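Omission of a single protein chain aside, the complex is shown with its protein chains in their original locations.
On to chain A.
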Amino acid sequence: MPEPSKEQKHITTMRNMTDQFKNGVIVSVETSDHAVLAEKVGALGVEAVANVEAFKKDIAKDIPLIADPATVRDILNSIVLPVIARVRQGHFIEAEVMEASGADAIDEHEVDSKNTDVGIAMDKKNFKIPVFAGAANLKEALTAINQGASLIRTTYNGKYDAPNIDKTVQALNKIVSEINDLAEGKITVASLGSDLEDLAKGVAKNKKLPVPLFADGGIVLPSDAAMMMELGADGVIVSSLVFYVPNPDRRIWSIIKAVTHYNDPSKLIKYVEY
């Protein structure tokens, strides 16, 4: 069997890394205090995102909607868990800065885009760390994977301070049902585009993406997290708004338990407290 190319080895290593995130909960955090709390209650990693309060106060008209690299370094120094840095879609310098700051992964996020125009998405293969990308359907997912994404999360189409769980469910259902349709031949490999043919063939055969699929967007309730797992997600990303509920530690912990025991309603009833 031929030795895989350097590029193929790199892709495999990136996917092996994101594989370790499966069946767990990544919590979006704005500060190192949030990160420490998430680590304390059992999150498997955190995603550093913009400070919502600062955004709401409209401190600057061009507020970047991502975490300050200094905050990311602060978080890296506060916890041992993996830290994913969110960057704006297409903003490759931002991503290089986050990689250089020591982030464990990057999430290329459409947070300030009016749509998910994958034409402006960056080439994700050149990073030494995994890059996450968003998708609302199978074609977007495969396009992002073709560009080098090693984890797909549902696209976040809501306004930043009004996360929309309905959009999240919609995107997840769309991706999962299109994967099934492809496997059953109701969608053809050709219909996804010739540049995605190899990837699509793999998906049709294995009935899943070659990378983990995470639900993200408006998840702050344990029942929603469990539902995402039942609908076919490999894990969930919790909204940073969870830190604004009265008992964030108890809420995050309930979400984590809900994800572990999503297929056992008796356990959910016993363990889950809002």
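Points to keep in mind about this one:
Operating definition for what follows: a residue touches a chain if its C-beta (ideal position, glycine included) is under 8 Å from a C-beta of that chain, and two chains touch if they have at least 3 such contacts; residues count from 1.
Here, contacts and distances are computed from a predicted model.
Taken from the listed names "Transcription initiation factor TFIID subunit 10", "glutaminase", "Proteasome subunit alpha type-2" or "Phospholipid-transporting ATPase", the protein name that UniProt assigns to the chain not shown is "glutaminase".
Only one residue from A:Val29, A:Ile66 or A:Ile79 touches the chain missing from this view: A:Ile79. Listed residues A:Ile11, A:Val29, A:Ala95 or A:Ile129: the one in touch with the omitted chain is A:Ile129.
Residues of chain A in touch with the missing chain: 9, 13, 16-17, 19-25, 36, 39-45, 76, 78-82, 102, 104-105, 128-130, 253, 256-257, 260-261, 264, 267, 271.
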